[in-house]
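A single protein chain has been omitted; all remaining protein chains appear in their positions.
Going by the order they are written in, the chains are A, B and C; count residues from 1 in each one.
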Amino acid sequence: MIIVMKTHAEPKDIEAVVGRVEELGYKVHLSRGEARTIIGVIGADEHLIQNSTFEVMDGVERTMRVMQPYKLASRDFSEANTVIDVNGVKIGGSKIIVMAGPCSVESRAMILETAHAVKAAGATVLRGGAFKPRSSPYSFQGLGEEGLKFLAEAREQTGLPVITEVMSPEDVTLVGEYTDIFQVGARNTQNYSLLKALGKQKKPVFLKRGISGTIQELLMSAEYILAGGNMNVMVCERGIRTYETATRNTFDINAIPVLKELSHLPVVADPAHGTGMYQLVGAISKAAVAAGADALMLEVHPDPSHAWSDGAQSLTPQRFAKLMDELRLVAQAVGREI
Amino acid sequence: MIIVMKTHAEPKDIEAVVGRVEELGYKVHLSRGEARTIIGVIGADEHLIQNSTFEVMDGVERTMRVMQPYKLASRDFSEANTVIDVNGVKIGGSKIIVMAGPCSVESRAMILETAHAVKAAGATVLRGGAFKPRSSPYSFQGLGEEGLKFLAEAREQTGLPVITEVMSPEDVTLVGEYTDIFQVGARNTQNYSLLKALGKQKKPVFLKRGISGTIQELLMSAEYILAGGNMNVMVCERGIRTYETATRNTFDINAIPVLKELSHLPVVADPAHGTGMYQLVGAISKAAVAAGADALMLEVHPDPSHAWSDGAQSLTPQRFAKLMDELRLVAQAVGREI
Amino acid sequence: MIIVMKTHAEPKDIEAVVGRVEELGYKVHLSRGEARTIIGVIGADEHLIQNSTFEVMDGVERTMRVMQPYKLASRDFSEANTVIDVNGVKIGGSKIIVMAGPCSVESRAMILETAHAVKAAGATVLRGGAFKPRSSPYSFQGLGEEGLKFLAEAREQTGLPVITEVMSPEDVTLVGEYTDIFQVGARNTQNYSLLKALGKQKKPVFLKRGISGTIQELLMSAEYILAGGNMNVMVCERGIRTYETATRNTFDINAIPVLKELSHLPVVADPAHGTGMYQLVGAISKAAVAAGADALMLEVHPDPSHAWSDGAQSLTPQRFAKLMDELRLVAQAVGREI
Partner (left out) sequence: MIIVMKTHAEPKDIEAVVGRVEELGYKVHLSRGEARTIIGVIGADEHLIQNSTFEVMDGVERTMRVMQPYKLASRDFSEANTVIDVNGVKIGGSKIIVMAGPCSVESRAMILETAHAVKAAGATVLRGGAFKPRSSPYSFQGLGEEGLKFLAEAREQTGLPVITEVMSPEDVTLVGEYTDIFQVGARNTQNYSLLKALGKQKKPVFLKRGISGTIQELLMSAEYILAGGNMNVMVCERGIRTYETATRNTFDINAIPVLKELSHLPVVADPAHGTGMYQLVGAISKAAVAAGADALMLEVHPDPSHAWSDGAQSLTPQRFAKLMDELRLVAQAVGREI
């Protein structure tokens, strides 16, 4: 950490700051410039020191952190990319993985039909929500355990591993009986009770970026799971909230190469939530692959105008199959395959 | 809901949309303008209909909601302001309530000392965190139940009702044994499992706006608690995330009069999180009172440079007492008292 | 326009609104729902009516526009893509155009060297700034007319048409003597005096989206130029301002397909400003091409660590040549060429 003193900071203010740094067990590196003094805090672990400790002291203008606040999620921790094996499907390797399926599991027939359709088009993981976080208490909240059973049946029939959302630490055991990958949604990215519960079990976790979460916060939330002992975490860009209203969210394409540089974890793109409009999903899926995403999550529904949730951003099976063909070409152009 | 058709929508597209509206049990009101056709959806309850149902149909340009998606939280539901009685302290009435105390309960001595100090200066509710949502898994996570016990002791000594945060549905029973008001933090505003659990019990709930939550989302989250049967909800403006980096958050002062207009629930202001800097807390507290807030939540710590969390935005007891004197004058100027 | 009345709007309020609509020369379409009345405003030209006229009237809850506020920039105006011919280089056609060169023209030798290098790698337009909008009055403000002369010389030597920024209506004549395309920067997107001046002359205009401009505002600013009589306008996504600090701006990849859907104008992507970091420029350039951009603008400098501006986001000629090779493959994968 670096502590910048005010222009007119008095010697006693500087001494007080130095004293507090040493009291906390760190060493001090003093740099007296022409305009002001800068105090470097030296020690093995910046994570234990708080900016706010110093910002309230007399003569301090501001503090700046030097180190990233995450460790296990960092590229410094592992130069090699993490590859997560889910029943033989490898996420984070050279092959780009496509996870597809409906927003919500609406019935047995519907999830089975969709599962077969996405498999035929080339998807390798089946998605579907059984516990749904809805902004209105009056909206459909998901089929619950019944939905999980339908998902499990779809896995048996197709061989596709399944991913489904978990919303509460209480549900981790139940959902874990059925799912292959736990999904943490954008509203729960900083639900630390849930993250801790997922860190204590072994199944892979798919962690979405918060609705307006920073990239650093996403990696800090991953760190909660990693620090709990579960190293199978993938992170997902799903669009951020901005002032722009032409689309539901602003897909942060920059986040893909930034996450690949800062971290060794697999990076997934979610163009459905990143745009909110099925007409844009194709263009953004291609862009995400071109930018280096390791996987895509796509919403596919047999009849979007009758979907119980997120119909506007869902592809029909026909559109999905056509998109998969286009994506294969883009993947090839950047030296990968789907 | 209003459905705007594209300029060149064909008659069969319009018919299909009308058919779908009627299939869902609503009536249609057709308006054919010179440029395009607009379809009004008429029915008692717009809450059950989804925009996305129509946005995927051919010829539809976009849909616009007419009604607010919340009911019980709405000013239409109750013209009279809700006043919440917490052990005799009335929140939402003509008197402005000040809730003060440390970010975290750090020790028995510290919370007792702070409780007496804030009471002496005029606070009427004691705040203090025992379960702390921290962005790093390596940061202090709160004293847990021990902290709750210290808070309860401070209440016994001072007579001040207490407010503390709950982070998980599993903890509602435990925290409820000690606290008078449940606090839901900004990272859990859309933790629906938690909101549902709080809707099923009777103690008042203090609900913070999400880190970049809209005013509508805040009221929708309140609706989850209200719909569960608990009508004692107060909502809190705590600053939103914007591009501005000069302050930790941007305190949305507009939200105070907007919330008072849209809803009957008491509105609390949190200038500590709304600014992140103790130097600004005084100005923003006065502004919030001038703008019509029903209550303030303030962070007070006996020694901010030794605080275990949020020191930079905490007032010393001396600064807090001085601010209370200033606030009394502003409250009076807008026809209220503290 | 649609005017939504409040739940309890009185008949006289509704009459007053209807009267005002008719006074303005529009017709009314009344829809009385169970909960509230909705007033449709019908007329050939919604552009002449203001929302604010009604929002101050008693009983009005809010107003919603139905039509896009731009006309000439709209896809409704021209289904065919606009293709702009600049000395034989066609922008907006099937071939993707690459405009490359330094942020600032720093010297005659430097712009000539860069011009030859980018041409050799496949660029078809040369960029370079002579008048520079700098956030500090103490920073280098550009070489002015001398820089324009160097650009013209580079054009003569290489045959590449040139693009350079104009900052003020007073400079349109001078800059127009040298440049082939006028660039309007992000700080001047809503400089209407400048837009009007550019609408009155014939050379093509490259219009950047504002620093936090909406897509609609970008098209409205284009409309100023089009309405002035100059139909040769291309629009540029260059990243928007968000809360994320990991990158200089957030490149709004969604804007590319949205602009192509809403408008017939050519769409350019500027990954240098969209990221602020040369390490990310390659990934975002590929993404922009995959998403459907008609052209790219890239910053190339022979020695970025000695650049007088924007060095951090500039490519060396070597990196640029390598990227061009990669881009050719991506362009081909989406059915285009570079």
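Heads up, the rule we're going with is that contacts are C-beta pairs under 8 Å (C-beta built on N, C-alpha and C of every residue); 3 or more make two chains touch, one makes a residue touch a chain.
Here the structure is a predicted model, which is why all the values come from computation and not from measurement.
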item	value
Absent-chain contact - pick from C:E55, C:E177 or C:D325	C:E55
Residue of B:I240, B:L265 or B:L296 in touch with the missing chain, whole complex considered	B:I240
Touch with the omitted chain, as defined above, among B:S94, B:Q157, B:T173 or B:Q332	B:Q332
Hidden-chain contact residue, picked from the options C:R187, C:K203 or C:R328	C:R187
Absent chain, residues of subunit C that touch it	20, 47-48, 50-57, 69-70, 133-139, 167-171, 187-188, 190-194, 196, 210-212, 217, 220, 223-224, 227-228, 241, 277-278, 304-314
Interface with the undisplayed chain - residues on subunit B	212, 214-216, 240, 242-247, 250-258, 261, 274-275, 279-280, 283-284, 286-292, 326, 329-330, 332-334
Absent-chain interface as seen on subunit A, which is shown	2, 4, 7, 29, 31, 33-36, 38, 40, 42-44, 64, 66-67, 76, 212, 241-243, 245
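One rule holds for everything that comes next: only the chains that are shown with their structure count from here on.
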item	value
Centrality ranking, top chain (CA atoms only)	A
Remotest chain, subunit C as reference, centres from CA atoms	B
Chain centre separation in whole Å, for subunit B relative to subunit A (CA means)	26
Whole-Å separation of chain centres (CA-atom averages), subunit A against subunit C	31
Of all residues in subunit B, the ones touching two or more other chains	212, 241
